[in-house]
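The complex appears here without one of its protein chains, the remainder shown in place.
Chain nomenclature is as follows: A and B, assigned in order of appearance, with residue numbering initiated at 1 for each chain independently.
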Amino acid sequence: MESTIIKSRNFNASFGSNHVVKNVNIDIPRNQIIAVMGPSGCGKTTYLRCINRMHELIPGASSNGEMLLNGEDIYKMHPIFVRLKIGMVFQRPNPFPNLSIYDNVIAGYKLNGIKLPKPEKDRIVEHSLTRVALWNEVKDSLNKKGSFLSGGQQQRLCIARAVAMEPEVILFDEPTSALDPISTSTVEELFHELKANYTLIVVTHNMQQAARVSDKTAFFFLGELVEYDETKTMFTNPKDNRTQNYITGRFS
Amino acid sequence: MQAKSVKYRLGKSYGFQLLTYLLAFAIVVPLLAILFYIVRAGITRINWHFLVNIPKPVGESGGGIANAILGSIIIIAVASIIAIPIGIMAGIYLSENGKSRLAYWVRLSTDILQGVPSIVIGIIAYFWLVKPLRGFSALSGSVALAIMMLPIIVRSTEETLKLLPDTLKEAALALGMPFHRVIFKVIVPVGFSGILSGIMLSIARITGETAPLLFTAFGNPYLSVNIAKPMQSLPLLIFNYATSPYTDWLNLAWGASLILLFWVLFLNILTKLLTRKWKVQL
Partner (left out) sequence: MATRSDIPLRVIHSSPEAILKAKKRVRLSFRQIRTENIFNKTLLIMGLVMIVLVLGILITLIVQSLPSIKALGLKYLWGRTWNPVEDVYGAWPFLLGTLLTSFLALIISVPFSIAVAVFLGEYHVNGWIPNFLKNAVELIAAVPSVIYGFWGLAVLVPMVRTLEGHLGVSPLGVGIFSSSLILAIMIIPYAASLGRSMITLVPSHLKEAAYGLGATRWEVIRSVILPYTKSGLFAGILLSLGRALGETMAVTMVIGNSSAIPKSIFAPGNTMASVIANEFTEADKPVYLSALIELGLVLFLVTVVINMIGKRVIDRFTND
């Protein structure tokens, strides 16, 4: 298996005439946590959403360039196939309000009409919830709807839902920005455990979080990938002036 | 001088306030008058006999409005079967493609359709169905009513779906779901009561309609379930019998009016309860 799972070559994305992601070239290694950081409006979220082809759902949105998953251009296949292999967790926890916790976890199967035998479903649910450290907390209320869960628990439920699909990559769009500090650290702890089985790409506007959780960090500024390096190196010895300014808080 | 002026202005203000209150509540008077009269005139006619028999020929007393009740149910049911799928899908189309050029024309057409007088719709259904099929039919009446239901269903579906958070759709799409499953398995279930209240509103609207049925369903003195033939409906019966000179028929019309009134009120209350749950401005 190649060690690079996602490659971008000369990748650009726009909203109409607004060019927000400019000429990104990046190699994302397998089974690592990559943080994507930068000030508001730098294009990091747009870039993330291009990886699982959610960007093009917005009217007027477009992109060009190469985005390769395991060597294949994801823009040459149907988005459904891309999203089966690349999952996403959003900024606001969004479990399906009309489904129970159990059904939320296997939503990717159930709502797609895939009928699994009950023991198989149980296994997936328990496995996924354990992976996100939620199993013990909800194992007695699997049939209830998730509305009683706290924000952090709901977000972990959403991660479990993505994990249940056994993707290769999980994308996180500012996953803890709507959570309290305790839930945030619970989710961050999860990242380390998920790394063993998945590749994680985490967009964050909180650079301390980037420094805490990631192996490598990409710094975006005004649509360009300014710097991409081992996290330790990036934060102690940044090579670009702009990175230096961002890290020292000259702009946020 | 100053004090007098203020007193005068205040007095005027209270005066207009009183006038406004009077005029506003005055509208309740004819409403209550109508409701009480219908109840009083109709309540004595309603009994089991009345509900299960068809009208007797002129001169014989007794008889009932079973053909009209059944006819109304059938015509409305067929109209709903036609209008609901089209309306919901068109509503989904508008909520998904809101800004496109085509959507503008679709929305405009929906608004225009909503304002078309019901008698004109009856004329249209006559030329589209009655003439080609060479005869009046319940089906043509249902089509006319379905055309009237469409704008309401389209509108309320679009409004309901617009209120749902985008993140719901995104979560489903990110799981690799095809669009039709996102709609039917996630969006529609969550927005169900909003869509349902739109449907109920449209049914309440057409239940009392007479004009579109005048030259389509046309009416039928007998009990019938054949939608390819003329059929009676409550509003049609009321119109025909109320304008007739026969006391028996007038009595039937009063009873039918009460039933129709209850039916329409019941549907409206049901819609109210559903809307309150959903808080959609219809």
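Convention: a residue touches a chain if its C-beta (ideal position, glycine included) is under 8 Å from a C-beta of that chain, and two chains touch if they have at least 3 such contacts.
These figures come from a predicted structure and were not determined experimentally.
Enquirer: Out of B:Ile76, B:Val154 or B:Ile227, which is the one that touches the chain we can't see?
Expert: The single option touching the absent chain is B:Val154.
Enquirer: Which residue from B:Ile46, B:Ile73 or B:Ile124 sits in contact with the chain not drawn here?
Expert: Considering the complete complex, B:Ile124 is the one touching the chain left out.
Enquirer: In the complete complex, the non-displayed chain touches which residues of chain B?
Expert: 9-10, 12-17, 19-28, 30-31, 33-34, 37-38, 41, 85-86, 89-90, 92-94, 96-97, 102-103, 105-106, 109-121, 123-124, 126-128, 147, 150-151, 154, 176, 178-181, 183, 204, 207-211, 214-215, 235, 238-239, 242-243, 253-254, 257, 260-261, 264-265, 268
Enquirer: Residues of chain A in contact with the chain that isn't shown?
Expert: With respect to the unshown chain, the touching residues of chain A are 1, 70, 72, 77-78, 80-81, 84-85, 112-114, 166, 168.
FYI, only the chains that are shown with their structure count from here on.
Enquirer: At what distance in angstrom does the C-alpha mean of chain B lie from that of chain A?
Expert: 48
Enquirer: Which residues, counting only chain A, touch chain B once they are in their complex?
Expert: By the definition above, chain A touches chain B via 52, 54, 57, 59, 80-81, 83-84, 87-88, 90, 92, 94-98, 107-108, 111-113, 158, 161-162, 165.
Enquirer: Given the complex with chain A, which residues does chain B contribute to the contact?
Expert: Residues 99-100, 165, 167-168, 170-178, 181, 185-186, 189-190.
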